[in-house]
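Here is the structure we will look at.
With one protein chain held back, the other chains of the complex are shown just where they sit.
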Amino acid sequence: APEAAPPEEEAPPEEEEEAPPAAPEEEVFEWKSQSAFGLGSWDYLCGEDICKRIDEMSAGRIKTMPLLAPGTIVPAFEILDAVDKGVLEMGECWPGYWVGKDSAFTLFSSACGGPFGMDTFDHMGWMFYGGGYELWKELLTKTGYKNVVPFIGKGEFPEPLGWFPKPLEKYSDLAGYKMRVAGLAAEVFKEAGVSVVTVSGAEILPLLEKGTIDASEYSDPHSDMRLGIADVLKYYHAPGIHQPTGYVEMLINRQTFEALPADLQNLIELSCHEMLIKNTVHEYVLGQEALETLKSDYGVTLVESPDEILLKLLESWDKVAARECAANPNFKKIYDSMEDYASKIVPYRRQFFKDYSFAADYYWK
Amino acid sequence: MHESRRFVDSFIRLVDKISEYCSKAFAWLIIPMVGGLFYEVIARYVFTAPTVWAYDLTYMLYGTLFVMGSAYALSKNRHVRIDVFYQRFSPRWKGITDACLYLLLFFPFVLVLFIKGINYASHSWTIREASPAGAWRPPLYPLKTVLPVAMFVLLLQGAAQFVRSLRLALGGKQNG
Partner (left out) sequence: MDSQTLAILMLPLVAVGIFAGFPVFAVLAGVSLIVGYVGWGPPVLDQMMSRAFWVLMNDTLPAVPLFVFMGCLMERAGIAERAFGILQVALGPLKGSIALATVFLCTLFAAGTGIVGAPVTVMGMLALPAMMRRHYDIPLATGSILAGGTLGILIPPSIMLILYGPLAGLSVARLFTGGIMPGLLLSGLYLAYISIRCTLNPKMGPSLPPEERAMPKLKILFLVVRDMFPFFFVIIAVLGSIIMGLAAPTEAAAVGAVCGLLLAAFYKQLTWKKFKEAVFETTAVSAFILTITIGASVFTGVFLALGGGNVITDFLLGLPFGPYGVLTVILLIVFILGFFIDWIAILLICIPIFGPIVPMLGFDPLWFALVFAVCLQTSFLTPPFAVSIFYLKGVAPPGVELSQIYRGVIPFVTLQLIGLALVVIFPQIILWLPGLMYG
């Protein structure tokens, strides 16, 4: 085969004789791919960049573009089933949507508390070298989604604490807010006396405008800006602790994936993981620019979240996690694996990244 | 032939009754729906402590209510027909078009939702699927079971309506 790089050991070339240099009729794979995220949102653009990359690198042998909007083929919350059943060849979504299938999916989307102090890069380390990827695949199989081949496509920016009408000074200030919180983090905020309202991202703004909710968390500064929250609430609190890591996932139907020749299978993995890094750091760049705009054009004030609040939220998360561990063996198995990995990596890193703000303070304070 | 005719008549009557009971029994779900939401508003403003259950309860009751009422709506001819031309058809022609379209459009679609509905519901039971929306996370499998059940009743009612159309088409009078 003329391909430069030899395929990996799991996919040995099976052709009995050398193919002619120019394969005249390459099979073209046309996929239906759909996102769970609104057109134009940052998470959608991440998925679109992956699709573009796949199309480009395969030189047209795989056509995944356009990445369709949620609801085009199936509703956002049905993407997992749709990929499993082959309605979609590829779906872009967020593991946190599947907490109803198994609460352990939250550990790949919005595990609070670090988890155990890990940031996105540590969490990625766990995915690749701490058994995370295997546990994820196992969880999908256990919940009946054997036909799904999952990849991660973006590591999440640690979500800010959220948007409030006035600055928070202490933990007890949280009590009484009617706040939109998504995922298992809802339970953490509930412990603080917040009246948690769970609505989809699309409904945040109308409810905020009318005052049905008076505070909200959503995503990174770039996405928050696009949603227009800053036209209603002016105090943006960071850092947060309720969703420090997590992924955008690219789910591919197994028959579709296995029908690809080995080089294209590798190409899919490569594209996802290349874009995983790029999308992750790109979010920092976009977020930084967005924060400037939020301050200058929208009159937003960035408030540093008091340590007391973050500490109390961590304590609440530990309670919630303990409850989940007791109730769900899948959750416990994955949570233990993360703790085991963190117990080695986090103390190790602390010796080198001792305090992010130490050198940062020296240069930028 | 009389005997088979009687049998068919009693089948139609039975199906009409089943649809009617289904619809009327589940219609009362509107009361807990109103009550739950009304309590939610009171809880929020009077006790400043909204419930965790109102959100999930609302959509579950709503989905059950309307889909279980669909078969009775069919038997009472409440599903919207655009009858600009239809109302000028002779009874015989009404019977013919309806019978054909039941076979061509209605049965395949309802059958698909019935069979697929069973698959999805049984999967939901196996993994003890919960509602993904809020902090309450109540079981979702009852709602997923409602769909195939409702589709079964709708299939029966469709069969009854089909027989009615067939009789019209064959020039019989519409009874039973």
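Each chain gets a letter, A and B, in the order it is written, and its residues are counted from 1.
Everything that follows uses one rule, which is that contacts are C-beta pairs under 8 Å (C-beta built on N, C-alpha and C of every residue); 3 or more make two chains touch, one makes a residue touch a chain.
As the structure is a computational prediction, the values presented were derived from the model and not from experiment.
Novice: Sort through B:Ile12, B:Val52, B:Ala130 or B:Leu147 and give me the one touching the missing partner chain.
Specialist: Spelled out, the listed residue whose C-beta touches the missing chain is B:Leu147.
Novice: Taking the entire complex into account, which one of B:Ile12, B:Val52, B:Leu65 or B:Val163 touches the absent chain?
Specialist: B:Leu65
Novice: Looking at the whole complex, which of B:Val15, B:Val52, B:Leu113 or B:Val163 touches the chain that is not displayed?
Specialist: B:Leu113
Novice: Under the stated touch rule, tell me which residues of subunit B contact the chain that is not displayed.
Specialist: With respect to the unshown chain, the touching residues of subunit B are 23-24, 26-28, 30-31, 33-38, 40-41, 45, 55, 58-59, 61-63, 65-70, 72-74, 76, 78-87, 89, 94, 97-98, 101, 104-106, 108-109, 112-113, 116-117, 120, 133, 143-144, 146-147.
Novice: Contact with the hidden chain only, please: which subunit A residues?
Specialist: 32, 38-41, 66, 68-69, 71-75, 77-78, 81-82, 85-87, 199-200, 202-203, 205-207, 209-212, 226-228, 230-232
The definition used in the following text is that only the chains that are shown with their structure count from here on.
Novice: Give, as an integer number of Å, the spacing between the C-alpha centres of subunit B and subunit A.
Specialist: Computed from C-alpha means, the inter-chain centre distance equals 38 Å.
Novice: Touching subunit A in the complex: which residues of subunit B?
Specialist: 44, 48-50, 52, 55, 120, 123, 126-127, 129-135, 137, 140
Novice: Inside the complex, what are the residues of subunit A that reach subunit B?
Specialist: Checking each residue of subunit A against subunit B gives 77, 81, 97-103, 143-144, 176, 178, 186-187, 190, 195-198.
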